[in-house]
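With one protein chain removed, the remaining protein chains of the complex are shown where they sit.
Labels A, B and C are assigned to the chains in the order they are written; within every chain, residues are numbered from 1.
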Amino acid sequence: MSQLGTPMVDPAVERRANRMMMVILAVICALLALRAVVGSSVGSGDAAVTEHGFGMVYVQEAKKGFVAEQSKEKAADGTEVEVRRWKPAAPGQTPEIAWTEWNEVTAGEWAAAQRAQAAAPASAPVVTVSWPRTAGVWFAALMTLAVLSFLWRDNPVYKLAESVVVGVSAGYWMIVATWDTLVPKLAGALVPAWTKAHLMPSLESAGVDWWGLVPLGLGMLLLCRLSARVSWLGIFPLAFVVGTFAGLRFVQNVESDLVAQVATMFEPLVVVKHQALAGADAAVAAPIDWAGSIGASLSAVLILVGVLSVLAYFFFSLEHKGALGRTAKVGVWYLMITFGASFGFTVMGRIALLAARFEFLFDDWLWLIDPSGKH
Amino acid sequence: MAVVLASLVGLVMVLTAFVRPLEFLGTAVVDWFNVLAAIAFVLGGANLLKMNLMKISARDAGWGYAAITVGAFLVTIGVGLLKVGAHPDPLHPDVALSGDKEAVGGAFWWLYEYAMSPITSTLFALLAFYVASAAFRAFRAKNTAAILLLGTAFIVLLGRVYVGVLLTSWIPADNAWVSWLRLENLSGIIMGVFNNAGTRAMMIGIAIGIAATSLKILVGLDRSYLGSGD
Amino acid sequence: MSTAPQPSFLARLDRIDRRWIFLMMAIAVAAPIIWVGVTGRTFPETATPAVQGAFDAIERLPEGSKVLVSFDFDPASAGELQPMATGFIHHCQLRKHRIYAMTLWAPGSPLIGATLADVIGNDPSYRYGENFVDLGYQAGNEGVMKQVGVDFPKAFPNDSKGTPLARIPMMQGITRLSDFDILISVSAGYPGGKEWVQYGVSPTLTQGHRLPFVAGSTGVQTPQMIPYYPVQMSGILGAIKGAAEYESLVNAKATAPGETVPAKYQEAQRRMAPQLFGHSLMVALILVGNVIFFAGRRKGAAA
Partner (left out) sequence: MTFAVTILAQDAAPAAGSMPGWFMPGKGLLAITLVIVAAAVMLSILWARSGRPIRIRKIAGLDAVDEAVGRATEMGRPVLFIPGIQDVDNIQTVAGITILGKVAKTAAEYDAEIEVPTTRSLVMTTAREAVHAAYMTAGRSDSYNPDRIYYVSDEQFAFVAYAGGLMQRKRPAACFYFGCFFAESLILAENGNSIGAIQVAGTAETTQLPFFVASCDYTLIGEEFFAASAYLSGEPDQLGTLLGQDLVKGVAWAAVLVAAVLATAAALTGHAGLAAFVDGARAALGGG
């Protein structure tokens, strides 16, 4: 990442930048080392367990077992049918299917469990360090730093994070679209029996819905775009998409952004406010609140002037001369104030996001702060 | 052909907004569109794969990163489709794939929680730094317009945090003639009056613009989405 | 002003490596986080009209009202929007509303589960399928909004766990968007609050009656939403500040005076401290930048 003003090639600047980076890295490493030896005692009171380290995640095991039981139920047509329903296995019952789930617990709970184990071994459910999730926190922290390193300059570590996220996110979108939309709406429509048997056991469907072939067909044409020879076929789903949205937007934009916005201008430019007094007939009896009235009227006028002048700026078939030119100039001022406000709000948002990342580093990873009592 | 299709579905969408008997048609078209949108994600993924594989096979510069991308992509697809580490739905423990794909503790969840989230959100956070350098470099009071933009940004920035309250706390809050001068109130006025008016006018203009462009697609005048002009 | 060393100093300052500015920003944001994390102190908040409007819109609904919450954001914006989502769910829980959670952003669906688990946890009065449901993600953006307005079960055939809506008690009687009592969208961009106004809640789409709509919005989006308030929207939470104000409103309702507020309901308020220093730094940067600019220009004029 080269800075502005000075050319990237300036060796002095680059040396300074590298030195700066080295210093920052050194500081980070020093802090890490310090953090690792300054013992982080986990848990509170006499349950406290001192263990050197941080960025750990602890889990508690939760055993799940299920048994199937046959039962007769009335089908839709009233006939008795034999159905097999799965129920959680009762204590002592040997489950036909069983697995263990691991639920996250705070370090405090882990410390307490450690003490309990020491006192009376093999009683409570196991509470232990979750190495996959601990590794996850560390991976996330390192990736966070890797991305931040882009501020220094584009570098391999950053490119690594970049290429990882490109792959993962593309895959993520594909998977979510598949499971949440394609399976229920496409597979569920065209091959309901198979879908119910293997993918969505609780799917309820009234047989094959042949209309599902339409999006499937369009989708196949869309996939034709992958191959150069038949890619022209992809024009049809494209036209479908563009057409649908052109129709939607033509109506909805006019309704909510043109008609409804004009409607909001049905506001009197002269507003008379009365001082709020206690008592039932206050509104009648109350003297006029001049400051309030003038303020309200003024803002009403200013809004009207603003809307009209900014609209004038967006006239394209007329040269901006004379009255129109002057009005348009006022419009530009309004636009600039609008942009200034927008800038302020955006800055606020960006800083909040940065704060969130630092909170992750300090809280989940380094355990420097603990606002929500996780460790 | 394609143009006809576009106009047809477009007009259907317009009509269904007004003609009750046609409402079902509108929902059908939208339903197809939604499924198509999902298929488009698959196309997107396949495209990414194709692109990076070509990069790798051609040993382009940085093909190693392409390999990482492909790896990450394939791993995500794999664990996502097979719901690795996600337990089945307790009502149907016998159906392996009946579980929640994003179940906490699963591999897919891990990738989301520890790879996708931190990287994307940190990329977002980078903007705080860029916005700072932009303010130092780009925000110069060159002319009236710039002064207005700058002054507004000042008032909003200060008025939305506690320092604004402190700076103008000397202005009596109960005197309506002057209390509007307090920074927090001033920023409120800017938002409610000036920003309101400016944004509303832009909104109206943009709505008309979008309506016109949509209309041209509906009647087949605008075919730029087909690429070549004809 | 026009003494010999100063312009050169300013000139040097003008050519400062932007990475120093980055470093300043990092410190301005990081230091207060540590400070707040250690002391746990936050600034007082007074609600602005738009935030109060959002609070009232949810407050005035009778107990057990049907609230559709759309989590239209991803982890990238969670720093700003998660406190809002948490606040909305927390408020609905206090008012004992029925919560229907959905998202139009694929990366948003895990956030639904996380938020519901975080706020509702194992509150015995909230049973899945009766008091709250996670409908997950559907592809199609405005397509889904439009469809939801006409035929909800067609847009969301099942919840995130694959259970058909027919098997979910609280979904009985939900045929279209207008069957809900209020719509809440926490949105980071497209599709989000703006699209909900256009394709969701406008009266002609909701059988004439105006569906109350409340939006939590990123700082970037907020100015764009203002013209919709108060007619097309009942309230807006603008950026982290709006979230902090809303948090304080909800917490004031949730906790008796003197009682300590759970840390998870103060996320936004905690974040106002880094905001303060960040904003101050920005103002300082703009000032310095312009001092340099004008000094340079005066020098140019003199020469």
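Please note the rule applied: contacts are C-beta pairs under 8 Å (C-beta built on N, C-alpha and C of every residue); 3 or more make two chains touch, one makes a residue touch a chain.
Just so you know, these numbers come straight off a predicted model, no measurement behind them.
Across B:V131, B:L158 or B:I190, the single residue that touches the chain missing here is B:V131. Of the listed residues A:A62, A:V262 or A:I288, the one in contact with the hidden chain in the full complex is A:V262. Interface residues of subunit A with the unshown chain, by the touch rule above, are 1-4, 147, 150, 153-154, 158-159, 161-162, 165-166, 169-170, 172-173, 222, 225, 231, 234, 238, 241-242, 244-246, 249-251, 254-256, 258-260, 262-271, 300, 304, 307-308, 311-312, 314-320, 335, 338-340, 342-343, 346.
Subunit B residues in contact with the hidden partner, per the touch definition given at the top, are 14, 17-21, 40-41, 43-44, 47-48, 51, 116, 119-120, 123-124, 126-127, 130-131, 133-134, 137-139, 149, 199, 202-206, 208-217, 219, 221-222, 224-229. Within subunit C, the residues in touch with the undisplayed chain are 18, 76, 107, 141, 189-190, 202-204, 208, 210, 220-221, 223-224, 230-232.
Criterion: only the chains that are shown with their structure count from here on.
Ranked by how far their CA centres sit from the centre of subunit C, the chains are topped by B.
Measuring from the averaged C-alpha position of subunit B to that of subunit C gives a distance of 14 Å. One finds 10 Å separating the Cα centroids of subunit A and subunit C.
Contact of a single residue of subunit B with at least two other chains is seen at positions 17, 30-31, 33-35, 37-38, 41, 89, 98, 104, 112-113, 116-118, 120-121, 123-125, 128-129, 131, 133, 135, 137, 150, 153, 157, 160, 191-192, 195-196, 199-200, 203.
Annotation for subunit A: residues 4, 151, 169, 172-173, 176-177, 180-181, 185, 200-202, 244-245, 248, 253, 256-257, 261, 264, 338, 341-342, 345-348, 350-351, 353-354, 356-357 touch two or more other chains. The touching residues of subunit C, counted against subunit A in their complex, run 14-20, 22-23, 25, 29-30, 33-34, 36-38, 40, 76-80, 82, 106-107, 109, 136-140, 142-143, 146, 157-158, 160, 162-164, 166-167, 197-199, 202, 204, 218-220, 222-224, 227, 231-232, 238-241, 263-264, 266-267, 270-271, 274-275, 278-279, 282.
Interface residues of subunit C facing subunit B in the complex, by the touch rule stated above, are 18, 21-22, 24-26, 29, 43-44, 48-49, 74-79, 106-107, 109-110, 113, 138-141, 143-144, 146-147, 150-151, 154-155, 160-162, 204, 223-224, 226-227, 239, 241, 272, 275-276, 278-283, 285-286, 288-290, 293-294.
Against subunit C, in their complex, subunit A makes its touches with residues 1, 3-6, 13, 16-17, 20, 24, 151-152, 169, 172-173, 176-177, 180-181, 184-185, 188, 200-204, 244-245, 248, 252-253, 255-257, 260-261, 263-264, 338, 341-342, 345-359, 362-363, 368-373.
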